[in-house]
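Complex shown without one protein chain; remaining protein chains in place.
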Amino acid sequence: MTERIDNPIPLLEVKNLATGYGDIRVVWDVSLSVFTGKLTAVLGRNGAGKTTALRAIAGLNKVGKGSIVYKGSDVSHLPAHRRVGMGMALVQDGKRVFHRLTVQENLLLGGYTLGIGRRKMPEKLTRIYDIFPMLGDRQNVTVGQMSGGQQQMVAIGQALMAEPSLLMLDEPSGGLAPAIVDEVMGILVTLKATGMGVLLVEQQVEAAIDVADQVVVLDIGRVILDSPASELVDLDVLKEAYFGSAKLEGDASSEKHESA
Amino acid sequence: MFLLNKLTSVPSYAVPIVAAVIVIILPQLGLSASNERQVILIGFLTLLVSGLNLSLGYAGELALGQPAIYATGAYVAAYMGAHGSTDIVLQIAAAIGAALIVGVLTGIPGLRLGSWSLAMTSFFLVLLIPDIVNIFPNATGGMAGAVGIGQATFFGALLTGYGFYLVCVLSVIAWLAFMRNVVTSRHGIALRVMRQSPVLASSLGISVFRTKLLAYALGAVPAGIAGALFANLDRYVSPETFSFALAISILAASILGGATSVYGAVVGAVIMQLGPSVSTSFQQDALIFYGILLIVGGVLLANGLSGLTTKAWKRLVQRPVPTTRQRLVATTDFHFSPLNGAKLSANGISKSFGGNAALEDVTITAEPGQVTALIGPNGSGKTTLLNMICGFYRTDAGSIDLDGVRLDQCKPHEIASLGLARTFQTPLIPEGITVFQVVLSGRYSPERISIASAALRLPKFWTVRSHDRQQVAEILEIVGLTALADVEAASLPLGTRRMLEIARALVSNPRVILLDESASGLDEGEVERLSVLIGRARDAGGTVILVEHNFRLVLSLADTIHVLAQGAIIASGTPADIEVNPRVLTEYLGVKDKDVGAAAVAIEADTKGSSL
Partner (left out) sequence: MMTLIWSALTIGAIYALVATGYNIVFTASGVFNFAHAQLMMLGVFIAYAGIVVLKLPIIAVFVMAGGIVFLAAALEERIAIRPVRMAEAQLVTTVGVATFINGAVQRIWGPNPLSVPFVGSNRLLTVFGGRVLPYEIAIIVVSIVVVFGLMVLSKRTMIGLAMLAVAENREAALLRGVNVRRLALGAFAFSGLLAGLLGPIIGPQTFAAAGLASAIALYGFVALAIGGFGSLPGGLIGGFVVGFAEEFTARYVNLNYPDIVVFVILLIVLLLKPDGLFGKPRERAV
């Protein structure tokens, strides 16, 4: 809890968020915070509402209830592109980069909100190529021809081009080999050290906890655990929350008979 | 209020019939010859607009080619009239035939791509009229126009004055009756479903292309009739009549009267026929006026004037709707009539998109009388597999078969007709139709009925209709939606819409029922109800495939579970097998191998502690 005392005002504060698709509500009540230079990991099983909550924070889904406060101002109803301009960048799952464009073009698009011409871009690009040397070697390769891991690097590099204060990532480890997952997580630690706030949605529990400062666990659209990562070292608390959250209501096999 | 109740108890066809009788006897009431001519011209325009309404308002395709079809009918009749075949019935029949041929031949390429392709090809057709007329100067009279058309006859009797008036008016009335019968039958519902969601339409067994073509071709019929009558009005046909301006005024009339309506065509035609004759300055500025009308009409009145009045009328007469909560009482006292379930198997399915493999060598089977569940993380390929089974994607390798019938070569509507019914992640409930009609749309494939039987109300129509009503009523009772039967379905809450989708799937007596994340967004009570329904469908012998995120629902219902991850099946088995499978824990729940031992214990607790 010490970090809260050091940084009394969170970079991002989500309060009682409810959201979904049309009137299909997937997230019922989610509150979480991200602090400057810290990483908050959001965990939870499939369908828990992690991605949906992230989409609402980025402005892709409408906020039904609750609020999203970023750098002290309420952004709950701002269009997505304005939030990007304010320094909130989302890296979507599934490597949703522009497959028909080259690596360099993808990165350039990442810098769209900087409002500078293409001439001033090279130095920004160099910065990204320093972080991801692999991308520097493949500047003119069409992204669609790259491997999943490489596309993930493009996606992160693209988000970083906007020089965000808050970086949000949706399952960056999805479909990647363990070595590459470690690499991605290592990069997140580096970014954190530069003062960036990171909001990480992950399925891979251990990998996420290793780099996280704060861990939030969701289930069926609600927060079931919100704890500093340091208190989750032996994972028991987490497992308790993760798997033991639901209270008994009769065992599974008898339920089946009832419904049959 | 009393008066309103009286009015609403009058059958819907009463007003048009009274109006039709009045129009028929107008000349007897002292209508002048010039006004008689105006009525006839309004009738022609009504036919043209009505044809456009079928394609634009009901099938959702903008066709600008009505003048070309009109011209076809007119030149065919003119040619016959000038060569001794003066019988009006023969001429109309020939004109309809020619109109259908021209309409279908030129419509197919545009319809295949839809929207602007059809708008452009049909518009092009109008531009071609003068060229084609010039190519056959002997038959058409070229730019000077066709003359020498003999006086029309009706079974030998010369048609003059009132006789011709009567033929024109009766033709319009006959067409409108035909159109009304089609539109109010299940084919009308099919058109609306298709317009709003082609995916849903094909999943109900409706061939999207064929239905669009049918609507477009039927729309050519009144234009052909109008053409034949037009040739006999002045016994002179000139290519200048069939201009682009006419196409625009037909479109404007359709928008004005309400494109999705039967009688709106009359309203639009009256306004567009009489409007320009009010002042000459209007004629000069007609295009400007039409342009503004189309812009405003397109923006404001998506449904035209008639749509607005219908809405106002409904608001006036609508009775209070019972709240859905109190009506969704779970009747557990029901059973399904036996379902003839079939074995569905997908063998070695592979699919890739642009070099990225979405599915690799996936094999699953679903047995009758069992619930087969498919689970897996986002992006694992569940939706892709679903789309392959339903025929929306082609397989790169592997086969899918249903009791020995290969599905992987079939189109979606063919697969639906073979007995595969499904629901959607986001319920697809078309706007503007009632709960009853939504469920009725599920009856499209199990018992077919032709458009002709529906339009002419042949005995078969009535038989099928009574079957439909009985089946729909039964299923509504089971899902507890009887009280909502006449409510507009699209505005109902999510839980009700999900139930409605399941009712629509069940009413077709499906051999396989495929539920795509039916529990998502439902509260506990609703999930409970859903699980009872699924259980009953299985007990009735149906083959149930459950694609679900709700792990607990899956564990409690499924007989077999297939787990997909990154495009491959990583585990298949009973719930007991799956919940302790280490790979499932790793891939699906994100717990690494080293913790599997502990996690397995934890998940055991989880499944026991399942709250739906």
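The letters A and B name the chains in turn, as written, and every chain counts its residues from 1.
We adopt the following convention: a contact is a pair of C-beta atoms (placed from the backbone, for glycine too) under 8 Å apart; a residue touches a chain by one contact, two chains touch by 3 or more.
Bear in mind that the values here come from a model prediction, so they are computed numbers and not experimental data.
Shown as candidates are A:T113, A:Q152 or A:Q203; the residue that touches the absent chain is A:T113.
The omitted chain makes contact with just one of the residues B:Q66, B:T106 or B:Q471: B:T106. Residue B:A119 is the one among B:A119, B:L170 or B:A357 that touches the chain not shown.
Of the candidate positions B:V76, B:V182, B:L213 or B:I248, contact with the hidden chain is made by B:I248.
Annotation: of A:G64, A:G85, A:G136 or A:P228, A:G85 touches the absent chain (contact as defined above).
For chain A, the list of residues touching the undisplayed chain reads 58-60, 79-81, 84-85, 89-90, 92, 96-101, 105, 108-110, 112-113, 117-118, 158, 162. For chain B, the residues in touch with the chain missing from this view are 56, 60-62, 64, 106, 108-110, 112-113, 115-117, 119-121, 123-125, 127-128, 131-132, 134-135, 199, 244, 248, 251, 255, 284-299, 302, 353, 383, 387, 390, 392-393.
Criterion: only the chains that are shown with their structure count from here on.
If each chain is reduced to the centroid of its CA atoms, chain A and chain B end up 41 Å from each other. Those residues of chain B that touch chain A in the complex are listed here as 354-356, 375-379, 426, 493-494, 520-521, 531-532, 534-535, 538-539, 549-552, 555-557, 566, 575, 588-592, 595, 598-599, 602-603, 605-612. Residues of chain A that touch chain B in their complex: 20-26, 43, 45-47, 51, 93-94, 99, 144-145, 148, 171, 174-175, 202-206, 235, 239, 242-249, 251-252, 255-256, 259-260.
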